[in-house]
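Here it is, the structure, as structure tokens.
Of the protein chains in this complex, all but one are displayed in their positions.
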Amino acid sequence: MSWGSWGDFFAMGGYALYVWGSYAVTLGLMVAEVVLLVLRKRNILEHLGRMRGAARRVAL
Amino acid sequence: MNVNWFKYSSPQTFFPLAGALAPWFLSAALLLGAVGLYLGFFVAPTDAQQGEAYRIIFIHVPAAWMSMFLYVVMAFWAGVGLVLNTRLSGMMASAVAPTGALFSFIALWTGSLRGKPTWGTWWVWDARLTSELILLFLYFGFMALQAAIDDPRRADKAGAVLALVGVINVPIIYFSVQWWNTLHQGASVSLKSAPTMAATMFAGMIVMALGFWMYSIAAALLRVRCIILERERHADWVAQYVRTLK
Amino acid sequence: MLTALRCVIYRDLLLAVRRRADVATALLFFVIVVSLFPLGVGPEANLLRTIAPGVIWVAALLASMLSLGRMFSADHADGTLEQMLLSATPLGVIVVAKVIAHWLVAGLPLVLIAPVLALQFDLPQPLLGVLTLSLLLGTPVLSLVGAIGAALTLGLRGGGVLVSLLVLPLYVPVLIIGAGTVDMAAAGLGVEAHFLLLAAFLVFAGVFAPWAIAAALRISAE
Partner (left out) sequence: MLEIADLECVRGGRTLFSGLSLALRGGELLRVAGANGSGKTSLLRIVCGLLSPAHGEVRWHGGNIRSLREEYWKQLVYVGHSNAVKDDLTATENLVVACTLAGMKVEREQACTALARFGLAGREALPAKVLSQGQQRRVALARLLLSEAVPLWVLDEPFAALDATAVDCVETLIAQHVARGATVVFTTHQEAQIAATVALTIDLDTRAVSC
């Protein structure tokens, strides 16, 4: 299946909105999920770090 | 070489393993995704009736498969957690649920976008789309129940009972919706995948499905690491792990 | 075993009789919801006739779900639930007794009053019997499956809304087949298959639900 030009490819036979709409949302959601997970892990570690720091200050 | 699998059944030993495996699964997902997209866009021919719009099936169908498959995986881990009373299985079940819900939503989104050009309406009461919608409600129910219960152990067990009851009901829901669709509309309006399934089209879908599967494993492993850290925050190995990072 | 079953049913009915207001809420809610639809949709007879089964079934679903919250929460609050968990008879039997009591209080009245409401929707005579029988077979399943949701959300804040989120997707098959039965009868097709299917749902729920409810109760009471 060879596309005439990149223009035709992105036009997607006139259905660009639907095809690229669904691919963009899918890719966006999946990337968002991974990014959120990485952020969530960083927040937990920071929180634990602070908790441990506070505990150590109390212990001193 | 008998690997003692139970060695990895405790959250503490599973935590580093999950950390090591996740990037591999993520890269496998990217690789398979790229191959799938190439097959889908550059190898598969244009469909006779639906023109280029049919190319949405390369994510719609795999996403629908994954949403059902992940519900069964979630119910499996929930069942194991209920029977063997192992904490890690419960965590795995809660780790898989959001990704399953995500795929269920993607299947609905791409399904409605695919319905628009062919049937002119954003929402088609097609049997598969309707049961996908109900599956999304089941996912929300599971996550809402787990969020409402503070004690993690009770949340796991309660979620497990709901997941097991749900997994028994999924086929029943699917067939009753199927029957309901044929009763009210006849079989005319249905999002069957493209009638003449060219080999490359099918190959594209399979590869994308495998890519999604790798992605789900990676996402579940990442999330289970977060859940382990949250639930074991009082454990000393977590404090030790935090210290090593500092 | 049976004495415990009878005892719990007798106890719950006694409680229901002594608190008649609670019994009426499920019934009145059902009547009001059904009567609201013509106001919203318009009094046009043909339209009402076609939507009658669906409306009555959805209203029955919501009404029985409304009273689910009270099934275990009162016992949980005053400690009688603990005694049930420690009883000599298996918990599954006690749970079935409670579900039967809930059905008698919140399910049966709906079945009895449904034909009257169906007249409001100008449903033809033969269909009234079909509707009532489908409700008679369906409402126990609603109580059984609903009890699972009630047991899971025992003692949780915001339990009422949560029960509906958990349980409504599980009600879908009963709703489809139940409402579909009347449509088939309206179209003059045979309805035996659907009654058998509803009966199958009832047996299926009757076998699996008590296990799930008992497990959920043990988990929630911990």
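The first chain written gets the first letter, and so on, giving A, B and C; residue counts start at 1 in each chain.
The rule is short, and it goes like this: a contact is a pair of C-beta atoms (placed from the backbone, for glycine too) under 8 Å apart; a residue touches a chain by one contact, two chains touch by 3 or more.
These numbers were taken from a predicted model, which means no experiment stands behind them.
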| item | value |
| --- | --- |
| Residue in contact with the excluded chain [from C:V23, C:L62, C:L133 or C:A221] | C:A221 |
| Residues of subunit C in contact with the chain not shown | 3-4, 7-8, 11, 14-15, 18-19, 74, 78-80, 82-90, 94, 221-222 |
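In this text, only the chains that are shown with their structure count from here on.
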| item | value |
| --- | --- |
| Chain contact topology (line, ring, star, complete or other) | line |
| Geometric centre distance via CA averages, subunit B-subunit A, whole Å | 17 |
| Centroid spacing, where centroids are CA-atom means, of subunit B and subunit C in whole angstrom | 32 |
| Centre-of-Cα separation between subunit C and subunit A, whole angstrom | 43 |
| Subunit C-touching residues of subunit B, taken from the complex the two chains share | 82, 134, 137-138, 140-141, 144-145, 148-149, 154, 157-158, 161-162, 164-166, 168-169, 172-173, 176-177, 179-180, 183-184 |
| Residue numbers on subunit B that touch subunit A, as the complex places them | 26, 41-46, 51-53, 55-56, 59-60, 63, 98-99, 102, 105-106, 109-110, 113-114, 116-117, 215, 218-219, 222-223, 225-226, 229-230, 233, 238-239, 242-243, 245-246 |
| Footprint of subunit B on subunit A - complex, ascending | 1-3, 9, 12-15, 18-19, 21-23, 25-26, 29-30, 33-34, 37-38, 40-41, 44-45, 48-49, 51-52 |
